[in-house]
Structures are given as structure tokens and as C-alpha cells.
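Shown here: the complex without one of its protein chains, the others still in place.
Here is chain A:
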Amino acid sequence: MKRTIYIFSDGELKRKGNTLYFETEEGKKYIPVENTSELFIFGEVSINKRLLEFLTESEIIMHFFNYYGYYVGSYYPRQHLNSGYMILKQAEHYLDPSKRLILARKFVEGAVENIKKVLAYYKNRGKQLEKYIQKIESISQSLQSCKDTEGLMAIEGNIREQYYYAFDRILDNEHFIFEGRTRRPPKNRLNALISFANSILYTVCLSEIYHTHLDPRIGFLHTTNFRRFSLNLDVAEVFKPIIADRVIFTLVNKGIIKPQHFEQKLDGIVLNEKGREVFVREMDERLKATFEHRGLGRHVSYRQLIRLELYKIEKHLIGDEEYRPFITSW
């Protein structure tokens, strides 16, 4: 399995011979290119065109985050897997409102089912979550009758709001209280964690899309604007509860992430450098963790699971097999 490289320090990243070379004030480091699948750049890193050419050749995607840990953008090299047929199919399922709605609904259903699994897990551990579970249950009734993607987004938003309020019961930690969802910037620590977790998951999904024939610009639940990536946002919905949110629970409940890992930023709160490092390390562990996959009859990691989900979407698009979102069994 290829590795993800996270760069937090400041320095220069360049090509040296046939390998990546990172130089900082403190030292130098070689990054073997055959073992690298993607780069996350958090520090102030200088790059040049020669490096971008090398990354393209090596099929490595590079994500950039700014000083506050906000996603800036990705260097998405020229597609290495190209199928005009798949792009046409993807566009067909976007342009036909009924086909688009089918897929969009599946993403929301997957998200909601996985949310319910997470809540059920904590309910079994004695957390008082009945109220939230019931509310989510009743809101999700309207999913089937929903006629457009805006409606689906609204239902999902309402469910997620209930779900986030349930975090207060799950975490039961005075330093991490929900108080409503706030973004750009997040107003409190829990919101900062949620935002950061989601943005990492979005980029991981984007990296996986890069290794398929799908075009990341054509999403189904999230409206495409033909410029920004949106398919990764769709797929991430299914995995937020079981990957991103579970990392948050682990970090807070085990006391690994603490108030000192955050900093005030103008009108909000963001994770500081140490906090981002701690988060990213745990997230990476989670993505590498494996479990038995029934269809394949062997163990797969959560990262591979995202890739498999993309294959399922491809199969849906080419009319091979109807897409059924992954729903965790624990």
C-alpha cells in the first residue's frame, strides 16, 4: 500500500534524480516516489514546475492547506486513467434529473444509515441518545418522497444538525460543546474539529477519484459548477460518520486532543499546527485500519473502501449494478 506524506514544516520540496527531496532549515529528507500516493502540504513549502512534472509522471496528487488549515486546492495531475465512455455516462446521469436524483438519494441514505449506526453504537454504551435517534428517524421518513437534490440537501442538513447535537452526549466534555454548526470560520473547538475532519476526508476522496475513471467535477448530490470538485463531496457524505466523526470521538474521548491544540483566529477558532498534526496522524491511522470485506473475501483498509465505493458508482453508471452505499455493520 502506498503512503500519504504530510508536510507540516516550512521548506522546499523538489525533484532530485528520481526521488522527492524535502529541505528545511533543520535538515533534509528523501521521499521515495514509488511508495507515495499523495502529498498534504500544510507548511510554507516552495515548489517548482519540475516538481509538478515529476508528480504528474508519478501519478501523485498534491493538496494544499493554508496557515489556518483551510483547504486551498489540489494539484490534480493530468488524468492517467481516461475513459471518454465513463465521462459520458457520468454526464448522462447528471443531466437526466431522475437518474441524478437516484444517485443523490443514495448518498444521503448512506450518510443517514451510517449516522444511525454510530448513534446506535453509543446508545448501546449507555449514552442517552434516544431523543436524537427518534428525531433522525422521523426526519428521514421524507427522504423517499423528496423530488429534488435541494430537498435532499435540506433533509440531510436537518439530520446532521440533530446528529451533531448528539455529539454533546457522546463526548460529554465541557471543552467540546456543539452549540450549532458554524463554518468559515468555526466559532468553537468542536466545529473547528468537524470542519477540519471533513476537509481532510474530502481531499482523501478526491485522491481516490484520481485513481479511477470518474471525473471529480461531476457530482450528483452536490451541484456541479463545472469548476470545483463535487463528486468527492458526494462520496464523503457516506464516510463522514464512520471515518471523520469517529476520529473526532477517539481524539476527544481519549483526551488526545485538548484545548491547547486550538487557537483564536480573528472571528473564530481553528486547530493550531500541533492540533492539525495530532488530528492528521489519527486520521491516517484510521484510513490504514483494515477489516474483512465480504465481497472480496479479504481485508481492506478504509481508504480502499472509499476506492471500492467509487467502483460501485462506476458500475452504477455503466448500468452493470445498482449502487448501494456502504453501510457499516458495527
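The criterion applied here is as follows: a contact is a pair of C-beta atoms (placed from the backbone, for glycine too) under 8 Å apart; a residue touches a chain by one contact, two chains touch by 3 or more; residues count from 1.
By definition in this document, contacts and distances are computed from a predicted model.
Think of the chain that is not pictured: of "Carbohydrate ABC transporter permease", "S41 family peptidase", "CRISPR-associated exonuclease Cas4" or "Cytochrome ubiquinol oxidase subunit I", UniProt labels it "CRISPR-associated exonuclease Cas4".
The omitted chain makes contact with just one of the residues A:K117, A:H211, A:K265 or A:K288: A:H211.
Of the listed residues A:E38, A:D215 or A:E314, the one in contact with the hidden chain in the full complex is A:E314. Considering the complete assembly, chain A touches the hidden chain via residues 2, 80-86, 211, 213, 295-297, 304, 307-309, 311-312, 314-315, 318-320.
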